[in-house]
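I'd like to ask some things about the structure below.
Note that one protein chain of the assembly has been removed; the remaining protein chains are unaltered in position.
Here is chain A:
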Amino acid sequence: MADLTTELAGVRLPNPVMTASGCAAAGQELGQFFDVTELGAIVTKSIMRFPRSGRPTPRMVETPSGMLNSIGLQGPGIDSFLARDLPWLVQRGARPFVSIAGSTVDEFVELTRRVVNSPGVSALEVNISCPNVENRGLVFACDPMQAARVIEAVRPHVPEGLPMFAKLTPDVTSIVDVARAVADAGADGATMINTLLGMAIDPDTLRPILGGVTGGLSGPAIRPVAVRAVYQVHAALPEFPVIGVGGIRTGADALEFVAAGATAVQVGTVIFNDPSAPMRVVRELDSELDRLGIASVEKARGCAHGGVGQ
């Protein structure tokens, strides 16, 4: 048994495995398949200020080792989330990382205030990279200055001891520049990566399949991109905690992210394939570490950097 405990920006977790935002709703549905309190954290689906219907269907397409989605941030809005969804996790003793998404900087600030004042929240994930906002120009994380604007605005409202992570997109020229910008602006760490923008065309109608035309690509197909991003950011900012996410299906995949420099990992799309995947990844990560004779997750972190340049 390896030591799986992880210290993530000041928060102690029993293991480094979390659900990825948008892949576990608010935890209740997965509670049928495993004990949500045993996971490092449950990252909730990005919540917005008001209820949101999302985009028309079809909202997903299966792609090789992946999927495209164009959900469009459907959700009940912060009032309903705090009243109905969050308490379920808190009452059970799970560690909720609440993901928030706003169309404006003010909306992020408002959401932050509401979330941090709710008891039981373990961390805040600021989703500045959802590719499904109506106006592609509003993806804050595509631009280091815009990304920093959101984090700077949110920072004063996040109390000491509650970590705040910025969720970044890989659809940029340099994710290191964006990570550095959010670190300088006061983020305690970064979650990376969000989905990549993609699309699929129906072979019969030759028309886009998704109702939203374009969508976010996720699943094992994007894992090499995510590992690269984590590796680059860890190399540039070794003291800046990174939560690695993108195509993790097995414990070995999770360990790949840890070796690249991730302090924690998130399991996303594979949940749709295997609703028990998050806890299975915890067990498999443990056996992978044992197999390699590595005593703890913390010892494995950043292994891939050992003396090798980028």
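Here, a contact is a pair of C-beta atoms (placed from the backbone, for glycine too) under 8 Å apart; a residue touches a chain by one contact, two chains touch by 3 or more; residues count from 1.
We take it that contacts and distances are computed from a predicted model.
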item: Complex member absent from the view - protein name from UniProt, among "Thiamine pyrophosphate TPP-binding domain-containing protein", "Glutamate transport system permease protein", "Dihydroorotate dehydrogenase electron transfer subunit" or "Fe-S oxidoreductase"; value: "Dihydroorotate dehydrogenase electron transfer subunit"
item: Touching the absent chain when the full complex is considered, from A:L30, A:V43, A:L111 or A:V227; value: A:L30
item: Touch with the omitted chain, as defined above, among A:P16, A:G40, A:G66 or A:G216; value: A:G66
item: Footprint left on chain A by the chain that the document does not show; value: 22-25, 27-35, 45, 50-60, 62, 64-67, 69, 71, 74-75, 77, 88, 134, 202, 204-205, 207-209, 211, 219-220, 269-276
